[in-house]
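Sharing a structure below in structure tokens format, with a few things to ask.
With one protein chain held back, the other chains of the complex are shown just where they sit.
The block that comes next holds chain A.
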Amino acid sequence: MEEDVETRKINSSFLRDHSYATEADIISTVEFNHTGELLATGDKGGRVVIFQREQESKNQPHRRGEYNVYSTFQSHEPEFDYLKSLEIEEKINKIRWLPQQNAAYFLLSTNDKTVKLWKVSERDKRPEGYNLKDEDGRLRDPSMITSLRVPVLRPMDLMVEATPRRVFANAHTYHINSISVNSDYETYMSADDLRINLWNFEITNQSFNIVDIKPANMEELTEVITAAEFHPHHCNTFVYSSSKGTIRLCDMRTSALCDRHAKFFEEPEDPSNRSFFSEIISSISDVKFSHSGRYIMTRDYLTVKVWDLNMENRPIETYQVHDYLRSKLCSLYENDCIFDKFECVWNGSDSVIMTGSYNNFFRMFDRNTKRDVTLEASRENSKPRAVLKPRKVCVGGKRRKDEISVDSLDFSKKILHTAWHPSENIIAVAATNNLYIFQDKVN
């Protein structure tokens, strides 16, 4: 697949030096909506920026619908927990869209503790011709009013408003890592390190606890929940992954508290590869159902795995993302990179999977042809609208031209968050504080 367009997130535009990045601008989540018309990003400063794809015009066929900023709003503010004397970060951990049911758009955004439902709506008309007040809003003197008129709606410049419609707070003791909208569109779940809660969109003061893995004695804690997602079609089924590399599939019909899983997915450990870091690198950082609902994909530190829901004892496919890091695990443990949580995504047809790596590299794996490619999201190394050149990391002694050696990789440039358009070959890649959007090349 060849890539085409590049768009940069509009931030700090008043700063001339493009390499300067404030921490608040670091993108922490990226998500297309169900039609792909909108793309939402959340950042460490608690802001949400929504991009909208412009309508394709016949005059400029080569600009196949670029994404422009549609709305920006502050979703979460930093808070202070007085009981524990700790700050609650405003960083947006996840954004999930609701399917569109009327003219307005709805999305869920969450930080560590609170989930919010936002309504994003357009206003392009305003009423004019009030009787009791004039155009500036000042009240008219009633004695001066001699006739009545009916206010009419006149067009105005488009205004996009975001309003918080629901705030789902105080239900999580630990940090929320995932939210997932159910296929019934009436409920959603939020998962933290030890518990998963089920919410109804209409009710903010109550939630059902459906998974609780907190041990009675916290000293016995050895495993945490790392990600959770609802099945795309079966509203009673969901999965959650753990820090020990296991996935549990639960059916909410069996009991109110889904502590007993219906299915348990775990790959047996390879004894020859065992080291002190085996458990850490097996910790699953992301789990995603395929669009078909037949498969789940998991991401651990070095690999992406595809599992068939009908086979629990091992994945059906394993893809090496950056196996050259296996010999560097000690250094990566020391600088904490080994704890980086990479996400993974399916394309619309479930034939290609994508995930990020270091040095602003991201990888795509074609499940059918078994081909894979490494690409780079970087302004320095590719011009806008140029086709991206595949990259290669060299592990051995001899480094070919254009290859990068493992030791030259920049571990501060990590691509943790990516998104794939639901039906087209358009991808969004978040590289620290920059957002890149790539499209298939048009011939």
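Definition applied: a residue touches a chain if its C-beta (ideal position, glycine included) is under 8 Å from a C-beta of that chain, and two chains touch if they have at least 3 such contacts; residues count from 1.
FYI, contacts and distances are computed from a predicted model.
Have a look at "Sesquipedalian", "SERTA domain-containing protein", "Pseudouridine synthase II N-terminal domain-containing protein" or "EARP and GARP complex-interacting protein 1" and point out the UniProt protein name belonging to the hidden chain.
The record names the chain that does not appear here as "SERTA domain-containing protein".
In the full complex, which of A:A169, A:I316 or A:C330 touches the chain missing from this view?
With A:A169, A:I316 or A:C330 as choices, the missing chain is touched by A:C330.
Of the residues A:T173, A:S349 or A:N381, I need the one that contacts the missing chain.
A:T173
Would you write out the residues of chain A that touch the absent chain, in ascending order?
81, 84, 86-89, 112, 173-175, 193-194, 217-219, 221-224, 226, 243, 274-277, 279-280, 283, 327-331, 333-336, 339, 407-408, 410-413
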